[in-house]
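With one protein chain removed, the remaining protein chains of the complex are shown where they sit.
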Amino acid sequence: MKVELDINRERHTVDVEPRLSLLDCLRDKLLLTGAHAGCEHGVCGACTVLVDGAAVRSCLMFAVQADGVAITTIEGLSPGPGELSPLQDAFCETHGMQCGYCTPAMILAAHALLSKNTSPTREEIVDAISGNICRCTGYAQIVEAIALAAERIRGQNDPVRP
Amino acid sequence: MKPAAFEYSRPADIDEACALLAADDGARVIAGGQTLGPLMAMRLARPSRLIDIARIPGLAFVRDEGKEIVVGATTRQHVVENDPLVRAKLPLLAKVMPFVGHTATRARGTVGGSLVNGDPAAEIVLVAVTLGAILVWRDGGESQSIAASDFFLGPMVTALPLTACLAEARFPVWPEPRVGVGFHEINARQSDFAFVSAAAQIALDADGCCTRAAIGIGAATAVPLRLDAVADALKGQRFDEARVRELAKAALAGIEAMADLHASAEYRKRVAVTMAVRAIADAYQDAARRP
Partner (left out) sequence: MTVSGKFRFISSDRRVREDRRFVVGKGNFAADIVPQGVKHVALVTCPHPAARIVSIDKTAALAMPGVRYVLEGAELAGATNVLATGLDTPNVPRYPLALNVARYAGEWVAAVVADSRALAEDAAEAVVIEYEPLPFVLDADEAYAGGTLVHEAHASNVLLDRTFTWGEVEKDFSASPHKLKHRVKWGRSSTVPIETFGVTASWDPWREILDIWASIQMPKYPDQTAMALKIPMSSVRVHYDVDVGGSYGVKRGIKHTVLVGYLSRRLGVPVRLIEDRLENMRGGDMHGPERNFDVEVAFDDQGIIRSMKMRALDNVGAYAGRSPFQLGKPVGAIVGPYKIKSVQYQAIAVVTNKTVQEAVRAFGQSPTNYAIERTIDEVAIRLGLDRIEIRRRNMIRHEEFPYLIPSGSTYDSGDYHTVIDKVLAQAGYGDLIAERDRLRAAGTLAGIGIAACLEPSGGNSSFEPLLNPKVGTTTWMDSCRISIDLVGSITATMHTTSAGQGHETLVGTVVGEVLEVDPDKVRVVRADSLNSLPSNSPVGSRMAIMLGGAAFHAAKALKDKLTAIAAHDLGVPAERIAYKDGNAFDTAAPDRKRTWAELVTIAHRHIHKLPAGMEPGLSVSHIMPVPMGGGLPTADGRVQMYPCYSFEFHLMLVAIDPDLGKPEIKRYVIGHDCGTVINPKIVRGMTMGGIAHGIGAALYEEFAYNDDGLLVAQNFMDYLLPSAHEVPPVEIVHHETPSPLTVFGQKGSGESGYLGAPAAIASAVNDAVRPLGIVVNSLPIKVARLGDMIAAARDKLR
C-alpha cells in the first residue's frame, strides 16, 4: 500500500505492507534510525515518536495508520547539523544516558511533556517518562536533565517547537 | 516479532466496518492498537484483515446527555483523561484514567478498545461495571444496548457479536450534589495492570450519611465484580471502617479469585477486601469535601 507520511515536516510517500510497523517503516524505509526497537510489544518505550505532538509507541502503530498526522522523530528535534535543542543539550549537561539506546525516546517523551508544561514537578517528570525503560542510568540524571531543560526553557520564555 | 500478514481497510462509517467484519471471519477491528498490537506482534492474534475504525467520523466524542455522559468508542483515553465534562460529571472515570497504562499508551488507546478487550484488570472496564454503564454496539445496521454487567463474560470474553462494532458507552451521571469517588489498585510496578483494584462512588446527604453507593472490584475475578450488597448496606450509614471491612469480607468470601505469575488467588481475595475498604473510605472523604 502507498502511504503518505508527514515526518519532521517533510512529506514522504512510501510503499508498505500493511503489517509494517511505523517503527520499522521509519528505520528501514526512511533510514531514520533514531527510533529503536526494544521490545516491539509496547512496554519499553524505546520506539517513542511524537504523533501530533504526543509521545506514542511507534511499534504499536502500523505505517498505514500514520497518514495525515504530523510525526516527529528525534532526527527532527535538533535545530540544525551539529546543533542541539535545549532538551538535547540538557541531557548532555547532566549525562542523562549511558548507552544511548533509550535516549532518543526519552528525549521525545520529555519533549511532549515540556511542550505542555514548562514547570513540571519531579512527580510529573517521573510520570511522563515512566513508560520509557532505561536500564543504564537509574533515571536520576534523566530527571535532572528534564528539570534543567524546563528551567532553561522557562528562562528563555521561548515555547518549545511542536 | 513481526505480525503475520494482513489486509488493511479503513471504512467510512461504522456500518461499513460491520459489513467488513461480516465478510471475513478473520477480520478484526483495530482502534488504538495498544492491546491488539502486542498480541499481533507475538502472533497470538493473527487477523486476516484489520478494520481501522479510529478515523470514522463521529465515533470519537464525549457528549453530555444530562442523565448520561456518552463516550464514543474511538475516543482516545488521554482525551477522556483531560476532558472537563468527564471531570465534572464522571469523577470516577476521571479518577482512574491516569492508571490506564502510560501517557504514551493513552495517547493512542481508546475507551471502546479497552471495553471490548474486556480485561478484568482494566480500569475502564471496572468503572463501566461499577457505575452500570450501558454499552451500545452496531451490528447489521442496527444498534443494540447492553448493560456492562451483562457484557463482560470472562477474561477477554465479551457478549459482543463477532460481526459487531462497539459504538459508545453511556455512563450514568449521579445528580446528587455530594458525590465522592475512590479508587485503589495494587500492582508490582506503578503502571502495570493491577493484581486487584477497587472503585467506589458514594453520594452523601448533608449529615454525611450515604444515600447511594456503587462499589466494584477489578482484576480479582474473571470479570469485575459489583459489591451491591455492600453498597446497599452502606445506605444511611456514616463511614465505619470496621463495619465496612466486615461487609466487604462477607461479600468477597465466596469469590473465585484468579491466580497467575504475579499474585496468588489468596492474595487477590484478601487484598480485594483491603482495596474495597480503602476505596470506600476515600469516596466518603471525597464526598464529604463537597458542599
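In order of appearance the chains are A and B, and numbering begins at 1 in each one.
Here, contacts are C-beta pairs under 8 Å (C-beta built on N, C-alpha and C of every residue); 3 or more make two chains touch, one makes a residue touch a chain.
What you see is a predicted model; the values in this text were computed from it and never measured.
Colleague: For subunit A, which residues lie in contact with the unshown chain of the complex?
Modeller: 17, 19-20, 27-28, 32-41, 43-44, 46, 73-75, 77-78, 84, 88-89, 91-95, 97-104, 107, 125-127, 129-143
Colleague: Which parts of subunit B face the unshown chain closely enough to count as touching?
Modeller: On the subunit B side, contact with the omitted chain comes from 1-5, 38, 42-43, 186-193, 195, 261-264, 266-267, 270-271, 274.
Basically, only the chains that are shown with their structure count from here on.
Colleague: Taking each chain's centre as the mean position of its Cα atoms, how many Å separate subunit A from subunit B?
Modeller: A distance of 30 Å separates the two centres.
Colleague: In their complex, what parts of subunit B are in touch with subunit A?
Modeller: Checking each residue of subunit B against subunit A gives 1-8, 30, 33-34, 37-38, 41-42, 50, 52, 54, 78, 98, 101-105, 107-108, 190-191.
Colleague: Which residues of subunit A touch subunit B in the complex?
Modeller: 1, 17-19, 21, 24, 40-43, 45, 48, 51, 54-57, 59-62, 64-65, 109, 112, 127-128, 130-132
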